[in-house]
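Each remark here refers to the structure printed beneath this line.
Only one protein chain is missing from this complex, and each of the others stays in its spot.
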Amino acid sequence: MARVLLFGRLADQAGWRDRVVEAGDLASLRATLSAADPELGEALSGPGVQVAVDKAIVRGERVLTAATEVAFLPPMSGG
Amino acid sequence: MARVLLFGRLADQAGWRDRVVEAGDLASLRATLSAADPELGEALSGPGVQVAVDKAIVRGERVLTAATEVAFLPPMSGG
Amino acid sequence: MIATPTITLTDQPFEPGLLVTAFCTDRQETGAIATFVGLARAERGAAAALELEAYPGFTDAAIGEIAQAAIDRFNLHDVHIVHRTGRIAPGEAIVFVATAAGHRRAAFEACDFLMDYLKSRAPFWKKEHGPDGVRWIEPTDRDRTDAERWDR
Partner (left out) sequence: MIATPTITLTDQPFEPGLLVTAFCTDRQETGAIATFVGLARAERGAAAALELEAYPGFTDAAIGEIAQAAIDRFNLHDVHIVHRTGRIAPGEAIVFVATAAGHRRAAFEACDFLMDYLKSRAPFWKKEHGPDGVRWIEPTDRDRTDAERWDR
């Protein structure tokens, strides 16, 4: 289980930006999100989208707990 | 006749910074100042000292009237 | 002197002049303070409003790391960065950067360096609400090449 945050165009596309999702790791989290919204699932794996787990960028797999925060970050605009 | 202004180290050296001097042109002004204070006269012709007449830098001779302001400007420090 | 940067994200309008007053106060060995204020342009009515999204705790941490790198690289006495989030009206300040150093070259270069980073690499997501609707903005090529100057 994890708290999922979406930013920028991903949140606009999904229609939400903050949701708790049942998942034991990043792969199953992606699968759950894709099942509910296939277009979002594709966008989350799109070019330039980074994943932050507990506010640190991760590449690869992570175990998730109820306290874990997973953020999907589309390409950054700068300020 | 002219109003003479001294700046920076020239004023320190002369002990004055603003004086009315009887002179019809720059050469006679320099001669009058030198006669009163030979060391100052030398400093006024020293390296890097510029002359402004009515707030514009001049090189060469100028006729002076009672309303003319003559400033002797030692090398500038910047701000 | 151990300097640590101050990074502030705010969704409220802020007054750069007050920040400058505070930043200039009680400095004995600082000879140079450079500041930059980025304002939302009206674009002659083409840009109705700008909306900036940050990830609190992530965005400010990322900016803080770069600010600390700037302190080390340019030997700064202090850095203050304030960045607006949320909806920003034309004429309002988006970003404020202030750098304090012994001499002006370091203060200028550090301010320039930090702005290049903030405009091209900082974790913000930006959209513009214009007369033709909403669009997400990405860094310009110029922003990218400006930022790359410091990678050499």
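The chains carry the letters A, B and C, assigned in the order they are written, with residues numbered from 1 in each.
We take it that contacts are C-beta pairs under 8 Å (C-beta built on N, C-alpha and C of every residue); 3 or more make two chains touch, one makes a residue touch a chain.
Here the structure is a predicted model, which is why all the values come from computation and not from measurement.
Touched by the hidden chain within the whole complex are the displayed chains B, C. The residue touching the chain not shown here, chosen from C:Ile7, C:Ile33 or C:Ala122, is C:Ile33. Touching residues on chain B toward the chain that is not drawn are 5, 7-9, 11, 52, 55, 71, 73-79. Counting the whole complex, the residues of chain C in touch with the unshown chain are 15-22, 24, 26-44, 90-91, 93, 102, 104-105, 107-108, 111-112, 115, 119, 146.
FYI, only the chains that are shown with their structure count from here on.
Note on chain placement: the centre of chain A and the centre of chain C lie 27 Å apart, centres being C-alpha means. With each centre defined as the average position of its C-alpha atoms, the distance from chain A to chain B rounds to 77 Å.
Touching two or more other chains at once is no residue of chain A. Shown for chain C are the residues that touch two or more other chains, of which there are none.
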